[in-house]
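Only a single protein chain was left out; the remaining protein chains are all shown in position.
Letters A and B mark the chains in the order given here, with residues in each chain numbered from 1 onward.
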Amino acid sequence: MQILDLIPSLSPIAASDGSGFTPFITIELGTIIFVLLNLLIIYLLFKKFLFERVQKILDARQNDVQAMYTDAETAKENALSIEADYTEKLSQAKDEANELVRSATKRAQIRGEEIVNEAKEQAGHIKKRAEEDIEREKKRAINQIKDEISDIAIDAASKIAQKEINAADQEKLIEEFISM
Amino acid sequence: MNGPKLIFQLPFGINITETVFLSWCIIVAVALLLLYLTHDMEKVPTKKRQVIAEWIVETMNNLVKENMGEKFMGFAPYIAGLFTYSILGSLIGLIGLRPVTADINTTATWAVTTALMVQIVKVRTSGFGGYLKGFAEPVAAITPLNIISEFSTPVSMAFRHFGNIAAGMVISSLIYMGLASLSAAIHLPIPLLQVGLPAILSLYFDIFSGFMQAYIFCMLTMVFISSAAE
Partner (left out) sequence: MELARAIILGASAIGAGLAMIAGIGPGIGQGYAAGKASEAVGRQPEASGDIMRTMLIGCAVAESTGIYGFVVAIILLFINPLIGML
């Protein structure tokens, strides 16, 4: 009330009894009209400036969250399928590796056996050849000895034939031959 | 005790009283507050004022949904506006102004608006014939009583709100006057006794009573409108 008194142009003009106040209980058409208008205005204010704006933001956020959830869902599905893929591949690879190892082991075994067999064979060959060589050498040596003996015999015979054989000579000859 | 002060007169006997002037002040304050609360909002709330704005909207939406159901969600801004108008209209008594709600024209206008909404919802729900027939329920003999109760609803709503706030105002001013004369009687240079006691009383009459009446008025509006749709 005091505030309104400070504004001269707003000071009361007249009231029914000249005091500037309306009665405590009365029907004021102006008040009713303007309160109705104010109610409408305040409703529109709340509607336009609070509820619609906030609802827009909330909807946007809701959409975001929804999108996020959908994204997460698809990402999860992707990850799951990729994981399944990888698991499958991994088990495949394991199988393959096992197969590989098994076949390699088998091959290696076969190969090893082959090598051993070959080596045995070769060794057999070598042994056989060596035996043959030895046999040949032996034969050759025997032949050589035979030849030499026959040569010596021929030598001795020719020497005997050259000289007059006497006992002394003969002994000498034999000694000579042996010491040769 | 006087009514609201007359500020100026328009033609056709339309008087602009203190009530209307203060209502405009409230409207401007509400508009500024709402613009402040909701300007540059973001999807991820970082400012406190946006949190407050969202809280208001969600609280009002929940209240309306709980009391009126999903199909009356359009009433949420109206209820919020009515609540704010009523609260601020009562609370301006705290700064020494005349409460807007201590004017019977204000509360009567609100109550009549509610009653009109109730009638419209009734006609919409059951058709005009069904609406007229509804007055003769459960027996035709109590038709006058039903009609009286339709009128007594806005009257009691208006006078309840007006009565609480106006009575608070009257009692506060009586106590101020009484304390002033008591201070004068014991020769105090300034009315020192006016300090203290009125603050406690205004805590009850202005704050508690203001909130309570605003809540009850909005609650009754919601319940009457939603029960009119049954």
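FYI, a contact is a pair of C-beta atoms (placed from the backbone, for glycine too) under 8 Å apart; a residue touches a chain by one contact, two chains touch by 3 or more.
Bear in mind the structure is a predicted one, so any value in this text is a computation, not a measurement.
The hidden chain makes contact, of the residues B:8, B:159, B:176 or B:204, with B:159. Contact between chain A and the absent chain runs through residues 23-25.
Chain B meets the missing chain through residues 1, 66-67, 152, 155-157, 159-160, 163, 216, 219-220, 223.
Assume only the chains that are shown with their structure count from here on.
Considering their complex, residues 1-10, 13-21, 23-24, 26-27, 30-31, 34-35, 37-38, 41-44, 50, 53-54, 56-57, 60, 76-78, 80-82, 84-85, 96-98, 103-106, 108-110, 113, 166 of chain B touch chain A.
Note for the complex: chain A touches chain B at residues 1-4, 10-15, 19-36, 38-39, 41-43, 45-47, 49-51, 53-55, 57-58, 60-61, 64.
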